[in-house]
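Sharing a structure below in structure tokens format, with a few things to ask.
With one protein chain withheld, the remaining protein chains of the complex are depicted in position.
Letters A, B and C mark the chains as written, and numbering starts fresh at 1 in each.
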Amino acid sequence: MNFALTSEQKAMQESLRRMLDERCSARFLHTFIDEKKDYDAPLWKLMCDLGIPGMAIPEAYGGLGLGVVDLALAAEMLGRAAAPVPLHAHWLAAYAIALSSDEGQRARWLPDLAEGRRIATVALCEEQSRWMPETWELAAGANLEGAKLYVPCAASADLVVVGLAGGRLGVVDLRASGVTVERLPGIDRTRPMAHLRFSGAACELLAAPADAASRMVDVGLAILAADAFGGASRCLDMAVEYAKVREQFGRKFGAFQALRHQLANLANEVEPCRGLYWFGAYAQENVPERASHAASLAKAHIGSRFLEAARNAIEYHGGIGFTWDFDCHIWLKRAMLDQAWLGNADLHYLRAAERAGW
Amino acid sequence: MNFALTSEQKAMQESLRRMLDERCSARFLHTFIDEKKDYDAPLWKLMCDLGIPGMAIPEAYGGLGLGVVDLALAAEMLGRAAAPVPLHAHWLAAYAIALSSDEGQRARWLPDLAEGRRIATVALCEEQSRWMPETWELAAGANLEGAKLYVPCAASADLVVVGLAGGRLGVVDLRASGVTVERLPGIDRTRPMAHLRFSGAACELLAAPADAASRMVDVGLAILAADAFGGASRCLDMAVEYAKVREQFGRKFGAFQALRHQLANLANEVEPCRGLYWFGAYAQENVPERASHAASLAKAHIGSRFLEAARNAIEYHGGIGFTWDFDCHIWLKRAMLDQAWLGNADLHYLRAAERAGW
Amino acid sequence: MDLSYGPEYETFRAEVADFLARNWPPREGDGEDRDAQVTEFRRRATERGYVYRGIPKKYGGSEQPADLLRARIIGEEFARVHAPRELPGGGVGHLVGTLLECGTEWQRQQFIPKTLTGEYFWAQGYSEPGAGSDLASLRTRAELVGDKWVINGQKIWSSYAYKAQYMFLLARTEPQASRHRGISYLLLDLHQPGVEIRRIRQITGQSEFCEVFFTDATTPAEWIVGNRGEGWNISRVTLKHERSSGRGVDWNAAHFSWLVELAKRSLYDGRPAIESPEIRRQLAVIQGYVEAMRYSSYRQVSMEAQGEDPGMFRSLMKLTGSEIAEKIAMLGSRLVGDELMLLDMDSRREVRRGSDRWVHLLMSSLVMAIAGGSSNIQRNIIAERNLGLPRDNT
Partner (left out) sequence: MDLSYGPEYETFRAEVADFLARNWPPREGDGEDRDAQVTEFRRRATERGYVYRGIPKKYGGSEQPADLLRARIIGEEFARVHAPRELPGGGVGHLVGTLLECGTEWQRQQFIPKTLTGEYFWAQGYSEPGAGSDLASLRTRAELVGDKWVINGQKIWSSYAYKAQYMFLLARTEPQASRHRGISYLLLDLHQPGVEIRRIRQITGQSEFCEVFFTDATTPAEWIVGNRGEGWNISRVTLKHERSSGRGVDWNAAHFSWLVELAKRSLYDGRPAIESPEIRRQLAVIQGYVEAMRYSSYRQVSMEAQGEDPGMFRSLMKLTGSEIAEKIAMLGSRLVGDELMLLDMDSRREVRRGSDRWVHLLMSSLVMAIAGGSSNIQRNIIAERNLGLPRDNT
């Protein structure tokens, strides 16, 4: 048993962290969120240079051929930095396409996605929080009629993997006719969303196995859990750093025992989540019988911890934490998206209970 | 509007408090719980001298003719002192009998109960937490066959008001044949319980209105809520007093900000419960359409706060709080009984939701 | 113990209701626009003794004897028809009471009447960067030069300062004196070159708070309230007339009832949330806190009306209220489901309906735990003042 990172994994996290520290500073983020763009193109380019968009794409198609654990480790860094790049959905789309048994499909799309020349996204949710494949109702076919909700980066992406009735998956060109994109006033401006309306949009069904959609969603949950862990640990760090420098009544904040204990409690909620997201990702490729349970539990648990951590971090900053120009709210809003996207904690706690076999 | 106590009510609480401070000290309680008696006879005698057993019995039958609010105010003091007297169930039995439209029944039992010459109790619960009148299944009749669970002071009481199928009520002489008392290894030794088995026990049906049982249970809930408030505020006081005297690392406990904040949080959970139990009691006779809702909400809320407060008080005392010879556990165990008797918080939160009309 | 008001008060309630029926909402001829209509309504309500009850008639108030129950009835009746009461903001809420208690006769005549009508709108200048709850350490200074105070420094969290004409502020006038003994309470005209006002954008996208910068701003020597160096105590004066804790209760009760409505229209585990035992139980748990606060507040009002000390509940109000607001916000954020991802933070429209309310509340409920003395400060106060625990000696 060796539940630890390889030196390659450590190096990958470290180089991502360093790159993001430099290129995705808080100052940069403030500018980005005021511009209301779908993503930051230069940062995406840097990600492409590192091979991040194709991390889990087989090397045969130009990817790095890594696994879900590596995606999650990268997602932790993205969450920590609140990086405004549409990687989560891109990874999921590529993951689904790679599951296709049709070499033609794989060869047509994966190389572009691996290099990040084209951006892909996923369209999963239907009305009433129908995120899970078994609840999808959009009829499969060569032309789609209907809607999908909360699609990341839809206004800028090139293609979208769409969840269809019966848990099937199709690929739609977002530039083609028959697709309308309705941009949303999203709470998290680092990851803008849109609703998609299809009226006769051309769709190519993926020749993927029956469980491809649910495997893709489970991977998505594991990745969001990792993102949430990265965000929560950033919130903890912000609150701790602020307590070290800010003074009140002539003393450093951090010298007040009540606040020190609140921060210790925050650490106690956040830090153990690391192992949980690791296992959530690890199970996807190594413990298939527990993959859904581990993914839902990690998403529900860590998503909840992130939301609390982000609220608490703001509270522990006092008034400054409540201002737009300060950094905290960027992560609070990411926490709100991590909480809701792919289904909220209630949904996933109940799914975990179901999969636990109780 | 005047949501405050009358001078008579204040005086009654104050004289009860003083009497209990003197006659029901912690030292006295430790001796009592080690003796495992049903109740303390001298303390019961003092209660009788003050007219407490007959507080809510009409003056025509030798009672004080007071109301449910007064019972609750007294119950607060009993809970505060952890007084080992079987008043809660006695009050409920008397309350039910006083609702009888049969003057003969009232005249036969109430004077003895008012003066405390005889002790009454109530037998409500059946298997699977069937505390509420609409769930009772014990068949009504001149002779009872079946069982009732968790009957306070059953081994020493003289008569018992029994809840019967259809929400009817009957009176059984506990000394008569056909009644078996099974004493229980109860967690709360200040209020011992027993199960009752009836095999042909003679029962006299009360000529009470159809809603008598449910009114009696609601009054019981309000009284338990008051008891729980008294207990919770005692736990707060114990923890605060201990923090003022105990030293660690050369400083008073109470000088540690983290503990001071924990105690402030405890106060914030406990103190607002006072108004809630007042209204719970007040509604019984003054706002009948909200009586059940207020009673269940107060029982569930304050019972939960008491259990937390008792646990926290022990934790804030450190190791000493975990010893039998220290006082804290007496209230933790009362909190466990207040939580469970008449149905636990889950049951009453859901009943409150039902009665709220949602 | 009696939760009914009795015949005398019910008569009063009928009078208030009758007045409202005839005067609210405004009719044709009550004024040219909404603001004028509200001003006219408030003038009539003052005339009848329903608003500005603690303020003498000579300053524009209605000068009524303190009566907490009448105040509560007025509150209930006005709330029922959504009629405006006293002008909101620190001018009416803080300054007027301070001037009545500590101001000169000239100051009262000069400032109170026009503050009551809204002609003078005031910003508050207490907090400073680096001194949120710690007013004793504030650094804005004022120096008496000739017949003028010359003011330099910076204030923050001043609500709506961008639309105020005047500010009441605390500034350090006695640099030698220690901590809070060197502070004075000054009035200032914001419309002058030495004052710069910047709006602060909040995380919700709204921006009612401002930063205010003073660079040799000036105010006349006689615009000091009370004596030099007494500003700290003067800032803590409030109008004690009919002060009540009802507003926090009303806020929580209103939000709780909206939460129940939300549960009725939301789905949980595939069916209406209000039918889910879990959500029903969670609602009842919150209702337990809301009702505990409500009846404790009735108790407090009743006891204060009789001149009795209601004990520690007053100190708990703010902390209790913040924690209830958080519970409401958190359950609301569960019930809105996917719409937790949506809020138009650039829209100027008020956030009053649907999921927007809950997404907004998840953020804005934080304000209660931060502003006006953070929850940790409240806990300090409770521990020291109410529980009698030793002061933090550090």
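Convention: contacts are C-beta pairs under 8 Å (C-beta built on N, C-alpha and C of every residue); 3 or more make two chains touch, one makes a residue touch a chain.
Keep in mind it's a predicted model, so treat the numbers as computed, not measured.
Every shown chain that the unseen chain touches in the whole complex is listed here: A, B, C.
Only one of the listed residues, B:23, B:108 or B:311, touches the absent chain: B:311.
Note on the undisplayed chain: of the listed residues A:57, A:153 or A:263, the one touching it is A:263. Touch with the chain that is not drawn comes from one residue among B:47, B:123 or B:149, which is B:149.
Considering the full assembly, B:321 is the residue among B:146, B:254 or B:321 that touches the omitted chain. Taking the complete complex into account, A:271 is the one of A:102, A:115 or A:271 that touches the chain left out. Within the complete assembly, residues 1-6, 9, 69, 240, 243-244, 252, 254-255, 257, 260-261, 263-265, 267-268, 271-276, 278-279, 282, 286-287, 294, 297-298, 300-301, 304, 346, 349-350, 352-354, 356, 358 of chain A touch the chain that is not shown. Against the chain not displayed here, chain B makes contact via residues 125, 128-129, 149-150, 184-188, 193, 246-251, 255-256, 258-259, 307, 311, 314-315, 318-325, 328-329, 332, 336-337, 339-341, 344-346, 350. Residue positions on chain C in contact with the hidden chain: 269, 276-278, 281, 393-394, in rising order.
Here is the rule we go by: only the chains that are shown with their structure count from here on.
Contact tally for A-C versus B-C: the pair with more C-beta pairs in contact is B-C. Centres computed as Cα averages put chain A at a distance of 53 Å from chain B. One inter-chain figure worth recording: chain B and chain C are separated by 41 Å, centre to centre, where each centre is the mean of the chain's CA atoms. Residues of chain C found to touch two or more other chains are 376, 379, 394.
Under the contact definition stated at the top, the residues of chain B that touch 2 or more other chains are 257, 260-261.
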